[in-house]
Every structure is written in structure tokens, then in C-alpha cells.
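Here the complex is missing a single protein chain, while all its other protein chains stay put.
Now for chain A:
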Amino acid sequence: MSLDKTFPSYIEGYGTVKPYAGPFATAPSAHRYGPKLSSSKPGDSKIVSNLEAALEKSGIRDGMTISFHHHLRNGDYIVNMVMDKIAEMGIKDITICASSLTNAHEPLIEHIRNGVVTGLHTSGLRGKIGKAQATENILGKPVVFRTHGGRARAIEAGEIKIDIAFIGASACDPMGNMNGVEGKSAFGSMGYPMVDAQYADKVVVITDNICPFPLSKIAIPMQYVDYIIEVESIGDTALIATGATRVTKNPTDLLIAKRAAEVLVASGYIKEGYSFQAGSGGASLAVCKYLKDYMTEHQIVGSFAAGGVTGYLVELLEQGYFKALLDTQTFDVMAVDSIRDNTNHIEMSASMYANPHNKACSAHQLDVMILSATEIDTQFNINSLTGSTGLIMGALGGAPDTAAGAKLTVVVAPTMRKRIPIVVDKVTNIVTPGDTVDVLVTERGISVNPKRQDIQNMLDQAGIKTLSIEDHLKLVEKFTGKPDHISYTDEIVGVVEYRDGTVIDLIYKVKTT
């Protein structure tokens, strides 16, 4: 299904627009991109004395595209370390292709204002950078937002060509075999840079832990690595991986989770060998808590759980509720220990996770996906990127990928947050199309996408009460009132790509008075 939106056919600073045509409507026809060939000789050394030398050897110059990964989350030192050095060297006009950006990356604002950074490709943008782009267009052109699967696809397709990839590793040997599970800065899976390493012309590893050759656990092997530099620390360990993620105690979230679990059971998907993924926040993770009880009672063992992996999923693996975990991004210390020590906790690349244009991905093997949302509208479209006031404050993540892949996609969300309604007439921006979203569960009710009459029938049979999404909206607006419309200029500050590389929405600059 196409959207009732019209986009310009060409956007300055982005290129030709291919509009979204449906979750699986756009197929690729080109060949996979290939980076330049390299060669090595016996006796070569890859360890370079400092970052500046590594940048020079990699041929850094104006106009290049460089890539980063966000596994070090809010503790990341890599992006700022590299960008500060690039700025100091007088290099300009750099495009950053990051798997995502966090609050740790706010110093980028200065590099953007000074013309060091002139292009940004990411899954998410928050805090001051998100606000500055939405209200001032500091970049002077749109940020390109891609899903985790869409980023892997765009790199493999050569739609974005990485000149130099910077990879933070918590353990690396002198030839560049590396992992993220050993060492003081361990962060877990290296799912995102696994793709970058294979397609970038030059690969620079930044590590705070050089180990003897050969490293025994290898996430990314040496054949992709050009240079290695050793630094004191790649990140703030307290912010890289927090203590075990606990299930929420918020009563509203727990109520939503309990109802969502009832919906899953009634839908018939919770059976022997089923597969499951949930976001790590709020009500999403709490759904597992209630499913666990049902699985115990009916002696059900699932095949795999996936995604951003938390300690709670690790507990389910260790207690035998699931046979395996598939992990692109590890969220807490307990999960880092697990991916290092448990062979059933499997590290996977972003391409294996969610790329729609390869030969199989884990997102397409999912039975059940639980998503959260910033907004959901009467067409079941989900927004998780922009706030209702038009500011950029979130991310695409793997939501569009998993929603398209899963047999059943359930959105769990409260009906309002600080008066701002979550259920709306039209979402501020479409991130995950309603074509791929099946059920909404809030603390006030359950709505089934009319496309899924089969699910509606199952819920009716189980005696679960539902209401139309339109009635859900009315119920919410009775409390919140109908919000006033935000005014936008016609300046495009963000392009939201669907996972297949089509454009699903555009973000316009907010009019400030």
C-alpha cells in the first residue's frame, strides 16, 4: 500500500526520491558494492602510534564519508575523539554514517556549525543535536535516517560508500582480530560494524586492550582491518553497559504488558518453538514476565529471542524458556557476560538481523514482535523519531524491520505521556508503516488493525474486549483535548528511509516564533 503523502522527486542534499510502495514491494536489481582490494605481506605491522597518524595513513581528506557504531552508547569516546582530531587537522565537509548517535555525541554540534561535518546518516538523533537540526537546520541539508536493517542494506548496495570505518573494540590483537566481549570496556555484540568492516575502503580499530595474536574470540576478523591504535580508554565503562536491566515497576506499564501477553496467547502464536523480540524499555520487556508464567504452565519452549539483548532475556535463556538468543546489540553487563560465555547466545551482524535485501534475516523469522511508540495513528502508522512538537528526539532502530518481518506485531504504549496523546489522528512522522502493525495495547484498551480480521476473530473468541482505533483516539482526546497543529516551514531537515531504501516520510523544519 502506498501512503497518502506526496514527496518531491528530488531533494537537494539527498538525491532522487523513490517513494515507499509497500513493505516488500521494492526489490533490488544492482550488484553488491565492493571496496578496493588490498594486499598484505609477511612482517606487516598495523599498529599505528596515534590517531593522527592513522587518519593520515588512511588518506583522510575533505568530503569523505566515515562511519561509527553506537555500541558504546552514552559512554562512547570514539566519535568525539576522531572528530576532534579531524577538526584539528583542518579537514572539512565530512559525512558521518553512524549506526546511531546518543547524548554523548553532542560535541558534534560545534563540528557541524564549523563545517567539519556536513552530512549525517544515522538511525536516531536526540538531545541538543536533534533540536538544533529540527529548529535551525544546522546541517543545511537533511539528515538521512535509516533502520538498522536499512543501514546494512544501503552499505551493501553502495548507496552509501564508507571511506574510513572507525571501530571501537574492547579486545584486539596486533593483526586486527577483534571482539567486544573481553576487556575493561566490554560492550557485547559488534553487530553494526561487522557490516562497515566488509565494505569500507579503510578500517581503523581503536582499542584500549591489545591482546596477543591470535585472539580466540573473533567478532570481526583481521582481513578487513588496516590500522590499529591503542588509546587509554574507548569509553566510560559506567555508561557503556549498565547493571542488569530490570522489568519496570510502573503500574501502568505492567497493566499494558499483562494485557499484551493475553493478546499474544489468545492470538495462538505462543506455542512450542515460537520466536520473539521485544524492545528493551517500559512495557515491552515486561511482556516477557507474563509470557513466562504462561510458558511454564503449558511447558512451552521458544526457539529464539532476539534484538537488543538485556539481562532479562538472558535469564529466560538460562532458565530454558528459549533455546537461543540472537544479538546485534547488548544492553547490560549481564548480557555481555552471557554473549561471551554462552554458546547459545549468538552474535549477529545488522545484515543478518534485519537487511531485507540479502538472502535471509532474523527479523523475517520472528513470530512475535513487541514495539513501543511515541505516536500511533488511526492507520496504525508508528512514529518513534519525532516528538509531537516536531523535534527530532528518537530513532528508527529495528522497529520497521521487525514489524515487517514478524507474523504478529503488537504495539504497547500508554495512551498519553504528560498530556501528549500517543494515539493520534496522524503521526508527526511515519517510521513504521501501519501495513506492518497488527495490534495496539494501551492501559485503556486493545485495538486490532482491520487488516487482521483473523486476529480480531481470535480475540473475540477468547472473550477479549477490543475497540476500534478511532474510538481509542476519542477516549484519549476526551482527557488530553485535541492538540493544536505545529507549524512547519518548507525546508526539509530529515529524510526517513524505509528499510528498502524508499522514502517513507520527510521531516520539515519547525517554525519557531
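Quick note on the criterion: a residue touches a chain if its C-beta (ideal position, glycine included) is under 8 Å from a C-beta of that chain, and two chains touch if they have at least 3 such contacts; residues count from 1.
Heads up, the rule we're going with is that contacts and distances are computed from a predicted model.
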Practice task
Have a look at "Photosynthetic protein synthase I", "Citrate lyase acyl carrier protein", "ABC transporter permease" or "Zinc-regulated TonB-dependent outer membrane receptor" and point out the UniProt protein name belonging to the hidden chain.
Solution key: "Citrate lyase acyl carrier protein"
Exercise for the section: Please pick, from A:Ser388, A:Asn429 or A:Thr502, the residue that touches the omitted chain in the full complex. Expected result: A:Ser388
Problem - Candidate in contact with the missing chain, chosen from A:Lys5, A:Arg32, A:Arg417 or A:Lys474 - result: A:Arg417
Practice task
Pick out the residues on chain A that sit against the missing chain.
Solution key: 388-389, 417-420, 479-481, 483-484, 486
